[in-house]
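The structure appears below as structure tokens.
All protein chains but one are shown at their positions in the complex.
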Amino acid sequence: MTATSHAIEALELTKEFPGVIAVDHLSFAVREGEIFGLVGPDGAGKTTTLRMLAGVLTPDSATATVAGFDIGTDPEGVKHQISYMSQRFGLYEDLTVAENVRFYADLFGVRRAERERRAAQLLQAAGMSEFGSRLAGNLSGGMKQKLGLVCALIHTPRVLLLDEPTNGVDPVSRRDFWRILYALLGEGVSILISTSYLDEAERCHRVALLHQGRLLFCDTPAQLKKTLPGTVVAVASPDPRRLREALSGVEGISSLTLVGDGVRLVVDDGARRIPELRARLASANVPFDSIEQVPPTIEDLFVEAVRESSGRGE
Amino acid sequence: MSWHRLVAMARKEVLQIIRDPRSVGIVVAMPVIMMLAFGYGVSLDIKHIPVYVLDREGSWQSQDLLKRFQASEYFNVVRTVDNYPALVRAIDEGHCRFAIVVPWDFSRRLNAGGPVSVQALIDAADSNTANLAIAYSQAVVQAYSQKVQLDWLRRRGQSSVRAPISIDARTWFNENLESMDNIVPGVIAIVMAVIGTFLTALTIAREWERGTMEQLISTPVTALEIMLGKLAPYFVIGLLDTCLCALLGIWWFGVPFRGHWSVFFLSSTLFLLVVLSTGYFFSVVAKSQLAASQISLLATFLPAFLLSGFVYPIDQMPAAIQVVTHVLPARYYMAIIRNVFLKGSAITLLWKDLFSLALFAVILVLLATRAFKKKLT
Partner (left out) sequence: MTSDAPAVMVKDLVKRFGDFVAVDHVSLEARRGEIFGFLGPNGAGKSTTIRMLCGLLRPTSGQAMVAGLDVALKPEAVRQKIGYMSQKFSLYNDLRVMENIRFFAGMYSVPDSVLPERIDWVLEMAGLKGRESALTGTLATGWKQRLALGCAVLHRPPILFLDEPTSGVDPISRRQFWELIHQMAGEGVTVFVTTHYMDEAEYCHRLVLIDRGRIVASGSPLELKQQAMKGELLLVECEPVGTALELLQTAPEVLDAAIFGSALHLVVPQARSAIAGLRGYLAERGITVARIEPIRPTLEDVFVSLTSNKLEERSTP
């Protein structure tokens, strides 16, 4: 494997709080110029990990390098190279959009001419050019999030750390947000983003799935999906519960989930099982609209991985 | 240290102060209200104590004595009653604080050469007033007694007799014995202690509560820049407030200003450094605005009010308490500021208090700087 320089390297990162191990010997690396996702539900350790990498929380053991600086020995050096956007966006609600941007620019030592140029560019990309004098507290959720990003980017960090920036934001704004992120890659920024929206994992170049402080998987979304044993089959039906009854206990089905318009199955061999299921449902007189193989989602993967790891007796 | 970042912190703080109606209220209204409230409310003089009288005799001599009570500005004879139970009831019900009973054989005894005693009943629930009332009444009676004696002597041909000793009292520094002049400079110290601490007590806690602190500490700004940037606006505000209070004292309450403005500013600067750092420290330690504000009020107001020499002179306190007051910065500022208004001593005479104040300033600034860490606990 080529030794590409890593934007972030974490080795056995650990953090314990009274009664809970938030991050448990986490190791991963983010390559330069990629968008890396830390994905997992609440309590998985995403925020704690990001805080340690941003130098605002001291790890219990081991260490990590961010943009070439060691967070253990030189946390302040790290801060010149990064931008961290916390879950609460770090916006000052009683300051205007322009004042917020100026404040962060000053903190990062961005000179006035540069600041004005960059602010204009960023605000326009975010669709917020006319909102310069509006108080940040009066912005909608999606706009606050974008303003948070603008403030984080007013200087050009080498590494961008984003803690659940799309939380509670509608899909349209989320797409805008991701568009901005992709554009950043062209400027040489490496991005580490955490999210509990599993479907957002698909947008990252590489993804680390976290569960209770531990790493379950780390790879590209496409590769990860290939690791799922079996095939995912979706059966659509107006009566999902009856469908479920008819299919429970059937050979070859390793998981069955009720969804709004039918059921979602994981079977061992799609080619073989689909016709079998079809026949079974027909003979049981259970109405269904379609049976087809569908691509697995990150959620399917996650469930499988957690099941496996708890099966291993953790 | 980056000047740029420091200015950015200060600018942000100023904008936030201006846009928060509560802080504007605290900065402008509170000093004025406190000055007026304390200035007028805390009066240590006792005047016009309500008095009831029971004159069992009703002779011209008893009337003469009672007239002296009436003439004194300390007493106000409200009513005359004709029986003892009425007198007791009057005190019980609070109609008077002080009651005089002149015995039925007053003039007879007096003419016979004495002694004769006049009874006084005092409501001592307020012992301060009671003590003063006793002292004043004894003075009145002494004066009358002396007059009676002199008259007696003169009638026997000693016309050149004079009272043997008289006290020629010259009150320095507060000629009218106006306690106002004493109180008002003290109020300035109290106000600055409370407001100075309270203002800064909220600032750090507020950033934690609102969630902006987490992101702030992920930037290159240093702990020192944060502190100086935040305290600078409050320092300016504090100085302006001190001047406001001083001017209020001089123009409104008519308190004299005999010292030098340079001493005033030097001591106020030092004291402000002390209180602002204290407030900052509370803000770092408390982490919630509510807790920080409560701690700051408790920790500054009560000690400043009770132990700084504001109302109760320090040298009248028990020895152990006096020792304690030495760790109270307000004590030194109180002494200096009273001096500046009422005495105007040369600065060389104030060096001890100034030095102590400076020492406190240094200690507390260091403490505040050390306390804040750019880390999540």
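Letters A and B mark the chains as written, and numbering starts fresh at 1 in each.
By our rule, a residue touches a chain if its C-beta (ideal position, glycine included) is under 8 Å from a C-beta of that chain, and two chains touch if they have at least 3 such contacts.
Owing to the predicted nature of the structure, the values given are computational and were not obtained by experimental measurement.
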item	value
Chains still shown that are in contact with the chain withheld from the display	A
Candidates A:S5, A:S61, A:Q121 or A:N138 - the one touching the absent chain	A:N138
Omitted-chain contact residue, chosen from A:S27, A:Q81 or A:S196	A:S196
Omitted-chain contact residue, chosen from A:I21, A:L185 or A:V250	A:L185
Touch with the omitted chain, as defined above, among A:S27, A:T63, A:Q81 or A:S173	A:S173
Contacts of subunit A with the absent chain, listed as residue ranges	40-44, 127, 134, 138-143, 167-176, 178-179, 182-183, 185-186, 196-199, 202-205, 211, 220-222, 236, 239-241, 257-262, 289-290, 294, 297, 299, 302-303, 306-307
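Simple rule for what comes next: only the chains that are shown with their structure count from here on.
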item	value
Chain centre separation (subunit A, subunit B; CA means) in Å	62
Subunit B partner contacts - residues on subunit A that touch it in the complex	51, 54-58, 76, 79-80, 82-95, 99, 102-104, 106-109, 161
Contact set on subunit B toward subunit A in their complex	2, 4-5, 7-8, 11-12, 15-16, 19-20, 210-212, 214-222, 374-376
